[in-house]
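A single protein chain has been omitted from the complex, and every remaining protein chain is retained in its original position.
Moving on, here comes chain A:
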Amino acid sequence: FFGLVSQGAEIDIVLDGQESRKTAELKLEDGRKERLPLYYDGETVSGKVNILVKKSGTKLEHQGIKIEFVGQIDLYFDRGNRHEFVSMVRELARPGILTQGVCYGFEFVNVEKPYESYSGANVRLRYYLRVTVVKRLSDLVKEQDICVHTLAQYPDLNSSIKMEVGIEDCLHIEFEYNKSKYHLKDVIVGKIFFLLVRIKIRHMEVQIIRRELAGSGPAALNESETLAKFEIMDGAPVRGESIPIRLFLSGYDLTPSMRDVNKKFSVKYYLNLVLVDEEERRYFKQQEITLFRRAEKRRRPIANSYIEQAIFHHRTAQFGQQQQPTTRAQQQQSQATPPLTTPEDAAAAAISPGRHGDANNSAADSPELESGSTHVSPALPAARSAPGIKDVLGEDDDDNY
């Protein structure tokens, strides 16, 4: 009966300032969302551990009580393998016998939390506190998750993304996003400029795609998820038309981009510009963007500040409009202007063609070519079903969807 009695203890972890601490939502493994107390890198994690003996008068014998602070990466497909990148221990009590409830204080001073909490399709990065009451047979364990956000400075260099893409003699567009790095509450402002339109476009949207690469080497798992679909154009434009983009990121559940976290996983974000024609063919072009978390700033109290902000961005997006559409098109046709993109860019711009089902990655056949920058594309066959091109584009297709 000892065993039964010995189980009768309750462990409770109370973090300092828990009531006033900000919380953040994090998805659990089973898909539910939970609000967790929020910490930042270098912040002290302190609090109290309460151990309650359930029935007064009973005794709880233990081999010692400790609390750990753990930062850990779980790869779902590799259950047995947990990668702890942070692990700190504080001893709370030496072996002894508890006869009544006790309270231990603990403190992990300025603890390093190098990565952001993350919960994805195949991988999870979590921080938690674990109290262990060591016993002879089975330990009493209590875990408390916390959420960690990593803050980044506004990048010094944040150039816009600007590119000319198209399909030879069919569709030439130039798109532009005002930055390449956005913070999570940022606004993506941009525009699409149509240089040549010979297909009947039905609508155009911008998607935010998260691509998660978990594991490494040949066993690595790649997972793409479309987080946002934002229609930016309805109907068929004509040559010379310029379509504005303004996408508020705060409406979506995003995380900062993560590169090679502890050599275990990466999370990348892409803006996918998709044009759908009247025959449901989809033409798209993905561009990676970097997302980062900016320290929360107090909003200016002026009511219209966000409008100003939005419009400011909007104006930025209009700067290219001074050019006459016709001249642009003529330049385009004459091929007289040098490519706007660098060679690497041009290579990257070899656009993905493909017919895709709707949101759920039901990738169908992908007969459509999106050529690279029009300036390099002449070498590519223009025919829609050219097999060579399919090959070139096939991998993109799989990756994306």
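As a working rule, a contact is a pair of C-beta atoms (placed from the backbone, for glycine too) under 8 Å apart; a residue touches a chain by one contact, two chains touch by 3 or more; residues count from 1.
Just so we're on the same page, contacts and distances are computed from a predicted model.
Enquirer: If you look up the hidden chain in UniProt, what protein name do you find among "Aspartate aminotransferase", "Transcription initiation factor TFIID subunit 5", "Vacuolar protein sorting-associated protein 35" or "Multifunctional methyltransferase subunit TRM112-like protein"?
Expert: Its record in UniProt gives the absent chain the protein name "Vacuolar protein sorting-associated protein 35".
Enquirer: Considering the whole complex, which of A:K162, A:H183 or A:R246 touches the chain not shown?
Expert: Spelled out, the listed residue whose C-beta touches the missing chain is A:R246.
Enquirer: Per the definition of touch given earlier, which of A:G71, A:P237 or A:P256 contacts the omitted chain?
Expert: Of the listed residues, the one touching the omitted chain is A:P237.
Enquirer: Using the document's contact rule, name the residues of chain A that touch the chain not shown here.
Expert: Answer for chain A: residues 203, 228-238, 241-244, 246, 248, 250-251, 303-304, 306-308, 310-311, 314, 318 touch the chain left out.
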